[in-house]
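Dropping the structure in here first, questions after.
With one protein chain removed, the remaining protein chains of the complex are shown where they sit.
We call the chains A, B, C and D, going by the order they appear; numbering starts again at 1 in every chain.
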Amino acid sequence: MIGAREGAFTAFRRVLARAMGAQPRVIVVPGRDVAVARGLDLIAAGLEPVASPRHANVLLIVGPLHPQLADAAATLYAQMPRPRAIVALGAENLTPLPPADVVCALSQEGLREATQALQERFAAGAFSETVKDFDAPALAVRVEYTCPMHPEVVSDEPGNCPKCGMTLVPKEAAAAGAHDGHGEKREHGANAAHAGHHGHGHQHGQKAHGGHQAHSGHETHGQASEATTYTCPMHPEIVRNEPGQCPICGMTLISSDSADSPGGHHGAHPEMGSDGSTGHGAHGKMDHSARGKMDHSNHGGMDHSAHSAGTDVPGIEPNFMSMVEMTKDLPASGDGLRMEWIDVPFGPFHPGLPGGLTLTLSLDGDTVAGAGLRGLARAAELQAMLPATLDDLRGALQGLSPHNAGFYVALLDHAVLAALGETTDLTVESAAIARLRLLGDLRWIAGLARLKGAIDLAARAEGLHRSLQIGHGEEIRAQLAQLCAKLQRAPVFRPIFSAKGGPGPTPAERLARMAQDIAAFADRAPAETAAPAHDMTGTGEAVVETGRGAARLKLTIKAGLVTDLQLVTPSQALAGHIAHITMHKELGEALAAVCLLDLDPWEVAQ
Amino acid sequence: MSAMFQYLVLFGLTVGTLGFVLCLYGLARSVGHRRAEAAKDVPATSGSLSRDPVWVRYHVRYYGYALLFLAFDMEMAFMYPWAVVYRQEGLTALLDMGVFLAILFLGLLYGWSQGAFRRQR
Amino acid sequence: MSAQLAFLAFFGAAALWFAVVVFRTHSMVRSALALLFSQTAVGAMFLVMQAEFLGVLQIMMMATEMSVMAIFMVMFMMDPGGLGAMEMTHQKKRSLWAGGLALIAALGVSWLGNWGPVATQLALPARQTELLGIELLGRSMLIFESAGLTILTAMIAATMVAITPLEDEPKKERHHGH
Amino acid sequence: MVIELLLALGIGAGLFGVGLYGALSQTNLVMIMMGVELMLAAALVNLVAFWRYLHPEAMSGQMFVLIVMTVMAVEMAVGFGVAIARFRSRGSVEMEEARELKG
Partner (left out) sequence: MSWLIPLIALIGAIYLLAVIEGWSLGGAFSLARPARAALAMIGQESTKTRKSDALFYQAGPVLLLVAGVLAVAVIPLAPDIILADMATGALFLNAALAYVLVALIMAGWGPNGAYAMIGGWRFLGQFLGYAMLIVMPITAVAMRAESLMTTQIVTSQAGLWNVFYQPLGFVLFMIAAQALIFLPPLDLPVAPGELAGGVEAEYSGPQLLVFRLARFVIILALAGAATTFYFGGWLGPVLPDWVWSGLKTMIIAAAMLSVGRFLPRLREERFLALCWKLGIPLSLINILVVGVLVLVVPV
């Protein structure tokens, strides 16, 4: 086992190793919801799912590892205490993770086999005389040196600041290239730590104002590698390295330089008050750094700039650091207290959110002051395939999302039929779609229940999901109706399922829809359409109501090949509302609001 | 059992618990040492490698409750000895504590009316 | 009664040690919890001095109150984590002198004074609580009620200064008046 | 027996000294309150010692302790209330900056 703990196998260690293998505690990549979507039952297989990588000893990878999640999975693995094992179900390429200790098929049967195999692996290899450290490029840390007064001065070696002559202080940064393409991450690494200081307010001030624009506008940190980026004026979460159109609204992307005007920021984030000027960043940094400097006896004249008011007052110590100066430029909360904000990532493997979704919340205490979202969508790859045969396309769509692939395939079929000018048996089709929707609803309920800690409800929803997936529809129709009615009526769940406002269907509407679907669904997958003849040409559009809203697909077929394709999924639009619906909410509420949206990470832009 | 002996028992339990934990840690230590690896010492945040420090001036939203609690909490210092003699003292005790609690409850009502009992945003 | 003396010295030393830590550590949470444990040690001293009710009360009350204090420390201190190791004192020398002089004066008064014979007999803990209750409802009744009034005043004062009243909550304008 | 009384009083004196030092030397309102708390704790130690070794029959000694505890709680509630108000208006609870306010 590569994740073994160092040490020879003594009798005592052998006992411990057996115990570890007998009840593996797993952390699931990308998440338990994906395991449910794949029809897995972890508990029935004898595994104990846990919430934190510190509690786990097995990393369970369900399905192919999305390239965007590879680094995150490596982080998760690195944070697990040894001895630790990797189980890959239906996943092949795991880099940068070490090769899996157990590889099995992606099915409940495979999971059972994996559990058996794990027991043997632990018993035989939980301890090992020779152990190699795990390392991945994403985990590397680079120590850089920066001037406390001039954060733009960054050097790889210790020395003095060329501007003011102060001694440079070390700080941690993510190693170059570790997060290529993520200006945001880069920025974090660069700003983090200020030699152990809390330079936060400023970062958030910036971030909330313009997302990536502000960051890229601030790339004076000597990072020449950072190229100009292009972003949508309406959707700041869209950042591209080359000019083009916004995938959400179709507007022309503008380069980061031109987007840096304050007007643009405010337009993008109307929720930010005018009290926070765009100048936070600079101020916050000055103050924090001046603070850090206090202990290093070297302060000269710079102090006066940081607290001009304080110095004229007699009786004040020369090294006095003004807190007024420090706090005055921080954004104020509703109650007028200026505290510091922290950026806390929730995801991509957060137990309460859809696996793969990365929600980064700026928290003022435990209240959300800003939110950013990152998903896994690879819409560009679909475009790159074109022109493609229908079969290739169907295969690609099936791999596009573990949650909603069924809808995409149905969309494709409908669109092709529309293109060919044919009609389908709508009642059969809608019954099949209703079943797909029900599956989605059950995952949605299970996810919310997990987030809220209602284990029983989650287990029930997941059990029904499994049965429905296998196709015991008729037997469980009554149970489904019972569950749905309970959620609509039970007072304990009312606070969750009666939430009002927000984009997309409200939970009440969704439950009502679910009740209709329960009556209407049929145990049958949507019918596949035959490939169009070679000479077929036409344009077709199809719309399917998913649980979260309408998904639409528009395609053009020329000579039997699909030449143009536009897939619009509800998550894309919903994701744009994240900042709005979480603003000023308590952390738990905000997470619940995100969970209620039922975003599919595979549909949300990276 | 004299009171002093009881305190000794409690003190002994404390020391014994500490000893038990130390033994447990000693046993765990005998299995192996911690291996310093990349990113293992970064706090776990669901797969994202967040190196930002989090020890900042934290904004609690329940300070309205906290302020009233600090004062109201004292009430129980008086209530326990009162409860013990309640039966002997009878109606006097009831009225006495009634007045005391009424006074305190006024404070709570005032705080309530001013919005101390809510999340401060 | 040498055991009593030994435990008194032990918990007294702990109380003093934690009291010193309060002002020596850079971490604000440590500072608050050091004060807490100092108070707990004082409570343990009360137990050793056979004031059981007061001792347990002190141990309980201070745990809660000082924990609440910790949160205010974290809210209002510049560097709550103490990683910056910044200096947060002024007039250190003068304060040291004042503290030292106060200590010597207090020691002088307490150790040079003639305390006369020391009591050896005292009521059992259960009886003590009862007597305290009788005292509370008897001679000290007005003191007890005035304590209630004091608490009421404190609650009103704290609410008045600290809480933004419901009516003129500036929330709406601040965040949405854009 | 009297040695225990003297020891308790000595510890009380020590706590008072430390508390006074803290109250005078700290720049932050919250830290100053911690000094005050320590001084009050010193008072508590002395009161209990006096009760125990001089007048164990008089429960008014214990009553006095309860009142001092009340004072501690009240002081904290009002002190933190003032701290919140000051922080809201000034962004600081540093005493140096209070002096600056006075001019």
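Convention: contacts are C-beta pairs under 8 Å (C-beta built on N, C-alpha and C of every residue); 3 or more make two chains touch, one makes a residue touch a chain.
Just so it is clear, the structure is predicted and the values come from calculations on it, not from any experiment.
Q: What are the shown chains that the left-out chain touches?
A: Across all of the complex, the chain we cannot see touches A, B, C.
Q: From the list C:A19, C:I71 or C:I151, which touches the chain that is not on show?
A: C:I71
Q: Could you list which residues of chain A touch the chain missing from the display?
A: So the residues of chain A touching the unseen chain are 5, 13, 15-17, 19-20, 22-23, 25, 43-44, 48, 50-52, 54-55, 57, 79, 81-83, 126, 196, 342, 344, 350-352, 363, 365-366, 449-457, 492-493, 495-496, 586-589, 591.
Q: Name, in rising order, the residues on chain B that touch the hidden chain in the full complex.
A: Residues of chain B in contact with the hidden chain: 1, 3, 6-7, 9-10, 13-14, 17-18, 21, 24-25, 27-28, 31-32, 34-35, 40-46, 50, 53-55, 58, 60-62, 65-66, 68-69, 72-73, 76, 79-80, 83-88, 90-91, 93-94, 97-98, 101, 105, 108, 112, 117-119.
Q: If the hidden chain were put back, which residues of chain C would touch it?
A: Considering the whole complex, chain C reaches the absent chain at 27, 29-30, 33, 36, 52-53, 56-57, 59-60, 63-64, 67-68, 70-71, 74, 81, 83, 124-126, 128-129.
Note that in this section only the chains that are shown with their structure count from here on.
Q: When I count C-beta pairs in contact, which pair ends up with more: B-D or C-D?
A: Answer by contact count: C-D.
Q: If you average the Cα atoms of chain C and of chain D to get two centres, how far apart are those centres in Å?
A: Here chain C and chain D have centroids separated by 6 Å.
Q: Which integer distance in Å separates the CA centroid of chain A from that of chain C?
A: Those two chain centres are 46 Å apart.
Q: Would you pick out the residues of chain A that each touch at least 2 other chains?
A: If we look for residues of chain A contacting two or more partner chains, we find 196-198, 316-317, 320, 323, 326, 334-337, 339, 584.
Q: Quick check on chain B: which residues sit in contact with 2+ other chains?
A: Within chain B, residues 53, 55-60, 63, 66-68, 70-71, 73-74, 77-78, 120-121 contact more than one other chain.
Q: If you look only at chain A, which of its residues touch chain D in the complex?
A: Residues 309-310, 313, 315-317, 320, 322-324, 326-328, 330, 335-338 of chain A touch chain D in their complex.
Q: So in the complex, the part of chain B that touches chain A is made up of which residues?
A: Going by the criterion above, the answer is residues 30-33, 35, 37-40, 42, 44-61, 119-121.
Q: Contact residues on chain D for chain A in the complex?
A: 27, 84, 87-94, 96-97, 99-100
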